[in-house]
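One protein chain omitted, others in place.
Chains here go by letter, A and B, matching the order in which they are written, and residues are numbered from 1 within each.
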Amino acid sequence: MRYLPLTDTDREDMLARIGVADIDALFSDVPADKLLKTPVDLPRGRGEAEVERILAKMAGRNRSASSMPFFVGAGAYKHHVPATVDHLIQRSEFLTSYTPYQPEIAQGTLQYLFEFQTQVAALTGMEVANASMYDGSTGTGEAVLMAHRVTRRRKAVLSGGLHPHYAAVVQTLSEMASDEVVTLPADIRASEDILAAIDDETSCVVVQSPDVFGNLRDLRPIAEKAHAHGALLIAVFTEVMSLGAVTSPGEMGADIVVGEGQSIGNALNFGGPYVGLFAAKAKYVRQMPGRLCGETVDADGRRGFVLTLSTREQHIRRDKATSNICTNSGLCCLAFTIHMTLLGQAGLALVAETNHANAVKLAEGLAGVKGVELLNETFFNEFTLKLSRPAAAVVEAMAEKGVLAGVPVSRLLPGQGLDDLLIVANTEVNTDEDRAAFVAALAEVL
Amino acid sequence: MAETRYTKDHEYIRIEGDTGIVGITDYAQGQLGDVVFVELPSIGKSVTKGGEAAVVESVKAASEVYAPVSGEVVEVNSELEGAPGTVNEDPAGKGWFVKLKLKDPAELEGLMSEGEYQNYVKTL
Partner (left out) sequence: MLNRQGRPTQAGEGAQEAHATFTGNRALQQIEPLIFEIGRYETTGVDIDKPGPFKSRLGKLARKDGIGLPGLSEPEAMRHYVRLSQKNYGIDTGLFPLGSCTMKHNARLNEKMARLPGFSDVHPLQPVSTVPGALELMQELARYLMVLTGMPAVSLSPKAGAHGELCGMMAIKAAIAAKGEGETRRTVLVPESAHGTNPATAALIGFVVKPVPAREDGTVAVEDVKALLGPDVAAIMLTNPNTCGIFEPQIVEIAAAMHEAGAYFYCDGANYNAIVGKAKPGDLGVDAMHINLHKTFSTPHGGGGPGSGPVVLSERLAPFAPVPFIHLEDGAPRLVENVADAPEGNAPFGRITAFHGQMGMYVRALTYMLSHGADGMKQASEDAVLNANYIRAGLQDLMSLPFPDHPSMHEALFDDEWLKGTGVTTLDFAKAMIDEGYHPMTVYFPLVVHGAMLVEPTESESKASLDLFIATLRDLAMATKGNDKSRFTGAPHHAPLRRLDETRAARQPVLKWVKPEPIAEAAE
């Protein structure tokens, strides 16, 4: 086996040195009747070429985003990632290192985490950010738990514009922890009265902007009402690229900001791995989940970085930890940091503007199509269409015509009478030809 | 002269009239290492003997500080928030944690005297 350096001679010599007759003598604590005598019922090992063949065949059965005009979003987005990013994250010293338990030989990881935290704090307009969560959805669950710790209350109010998967994650976690959740009905036009749902028992209000239907939401009045009742505002985003074009949640009064960072640096990957961004006001830092990297000096007074405030974490606090999280999203947050460094604020603003311009162009192109209604007043790079036919069937029919059109709302919210709604995303990778193909295919199908 | 009593968990309580000043002993701060954060209770909180009164954190550990006796928190040493190292430098003096209004002075009887505590530490 090409990954195993020991030879049979080595193995014999080593067993002799240990002083046992055979390898199974080292497995003597395994009950004899449970020790497998033969390999399990799976194929034998294979060479590289054969493994490649098998997997390439599976991969070949999928239609990739780059292979056709592509408008699918709703929480994960197709953006262009510079080649530099993927090269750098595959450097051995990044790829094969681990949690920086020994900071003297992990400054590479620690310094990029510090850069990452700084970037996330700046983007979200917050004072502190952690070294990442698994993804936006699990980060949202953690944000709600954090708000409960801060406020010592146990009721979360979820906006109807929150991504349904994110809402489900919060609901599942809350049900298991016996916490209360009030979920407002699906709010397609951003018209819900979330202020009315906030009272003195509310721990936090969770609002996504742009919301899952693409609407931008003004968080300021929500922050004001929440704070008046001693509650926190948790601002969520699934499209981090939007922060290059819209007012940051921090500026609008959010107490905790959490979201998905996939769009910067990371591929679609059929849903993961992604990178959760998590930021908060500095006064809540000790209630934050996840790793934090901080600046310090070494014995010679040189600047260096270490993991810090670890007493919040599971390996020290055990059952009193702020979270059970251990790993973060390491390489994905490195990819984010490198891409963000290449962009800079100038590049990010430009890419964001292009996303928005492209979406506006598509919206305008749809104006003349019969049976299509744009529901959004505002949007960034994604909006919701009301169609004259069920959206799921439209998407299937358009896929046959070579266009991946978007996400039917019924896939996220089945059985709610929202079958005619389609969420359409448009990023900088979409061309005028792509948009023309979308409009033509939709017109034909409807 | 103020009398000081000790617990097996290395808290001390210095009695001044009907209040007691609670902190951790020099031995305890030595074991903990550099204190980096102290979490104090809110004023007015009632604590019971053996219950959690504060949390003290070093770089690598978080430890609960238990109330030596029951009482009400009447004052906390908020200086520690900005200067947690005071717990290491002067645990018996400026590094105190909370002032308790004693509920039942009889509870002090079960605690160790200075001499008894020093002998106890020697056995550890």
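Operating definition for what follows: a residue touches a chain if its C-beta (ideal position, glycine included) is under 8 Å from a C-beta of that chain, and two chains touch if they have at least 3 such contacts.
Keep in mind that this is a model prediction, so the values were computed, not measured.
Q: One chain isn't shown here. Among A:D187, A:E313 or A:D434, which residue touches it?
A: Candidates A:D187, A:E313 or A:D434; residue touching the omitted chain: A:E313.
Q: With the missing chain put back, which residues of chain B would touch it? List them for me.
A: Contact residues on chain B toward the absent chain are 34, 36-37, 57, 59-60, 84-85.
Note that in this section only the chains that are shown with their structure count from here on.
Q: Indicate the whole-number Å distance between the mean C-alpha point of chain A and the mean C-alpha point of chain B.
A: Distance between chain centres: 44 Å.
Q: Which bits of chain B are touching chain A when the two form their complex?
A: Per the touch definition, chain B meets chain A at residues 36-37, 39, 57-62.
Q: Which of the residues in chain A come into contact with chain B in the complex?
A: Chain A reaches chain B through residues 286, 310-311, 316-317, 320.
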